[in-house]
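What you see is the complex with one protein chain gone and the rest in place.
The block that comes next holds chain A.
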Amino acid sequence: MANAAVYGRLQKKVWEGSIPLSIRLSPAECRTYDDSDPYLIQCPRLSYLPFLLPRIRAFFASSLIDPEVQAHDGWFAFESLPLKWHLPVGLLYDLFSGAEPASSSADPARGHESRHDEHTGDKKNDNDTETLPWKLVVHFTDWPEDQLIKLDEDGKVIQDAFINGVKEADFLRNGSARVVMGLSKDDSTTLWESVEKHDLNLFNNINNKLLNPPGTSLRHIPLKVYLPTTPATSTPADSGPSANSAGSLRVVQSLVTPFLPSKQPQTLGTALNALLPSVFPSRRNPILAQAVLHGTVMPLAATMEELLRVAAYPDGFLHIAIVMMG
């Protein structure tokens, strides 16, 4: 297992990953219809879209038909699909942009660390010209309440969603959420600030307390796997809104231990094979689908514990997008 310095360097690479966004105001809300300048920003992959809202609201102030709208009324869509604001920007891009993930031609059975080095940043391939900058539309009216949770003026809703994720990750790692519940109020405020400000040093000050509580060993790997799904087939009329629009997501979670019963380390391949055997029939080779993390196809031989140490999102989870092949 590599040393802390290597982990630190790789984690820094992951934090440096970013995506150029080009955000237009919804024509229906714009005084000049579709003739407004886009708001351009290089956005960290680990960040959340609502962080941009105050600046975007200010940028479009003179274009808005309704000047009364507030920053927290804002929501984003890609090709008419409302984007879940509680998912990190990089994950949304990997799931919905249609961009080919970066991959390595190296033998997947070999060590994977060098590939982190090469590809954690965003990829440079022909496909980029089509998908980058990622073109989004911001709306400040007609919040899609059946699809997105409303934000609030004080930013409590998004903070709460983040902290729920942190608690869940803590519960998975340690078997209880006592560590995160035991953080001082200042520490938990700082943790959230570090995510808002995208400040890795500040983040690590607090996160290291969460990751290395004395006297505990890692029980489970916080892992969420995202599968874009096809529309649901039948929806009884009275069952209300259901996840049947294009861009529906199936989120798969299970208890993933760092080691297999055979004492071998759990790899991404063994974990995905156990979780989704029909999508990952092989533990070693991607046959039907690829596992994408931070824009990069992950080798199935990567061990889960090492991935967790270097490539977890700020909420403590490995959020992995599944991209079907062919």
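Keep in mind that, in the parts below, a residue touches a chain if its C-beta (ideal position, glycine included) is under 8 Å from a C-beta of that chain, and two chains touch if they have at least 3 such contacts; residues count from 1.
Note that contacts and distances are computed from a predicted model.
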Hidden chain of the complex, named as in its UniProt record, picked from "Interferon kappa", "SCP2 domain-containing protein", "Ubiquitin-like-conjugating enzyme ATG10" or "Guanine nucleotide exchange factor MSS4": "Ubiquitin-like-conjugating enzyme ATG10"
Selected residue (touches chain absent from view) among A:202, A:249, A:274 or A:288: A:249
Sole residue of A:55, A:150 or A:197 that reaches the chain not shown, by the stated touch rule: A:150
Where the missing chain touches chain A, by residue: 84, 86, 145-150, 152, 156-157, 159-161, 163-164, 167-168, 171-172, 177, 181, 240-243, 248-251, 253-255
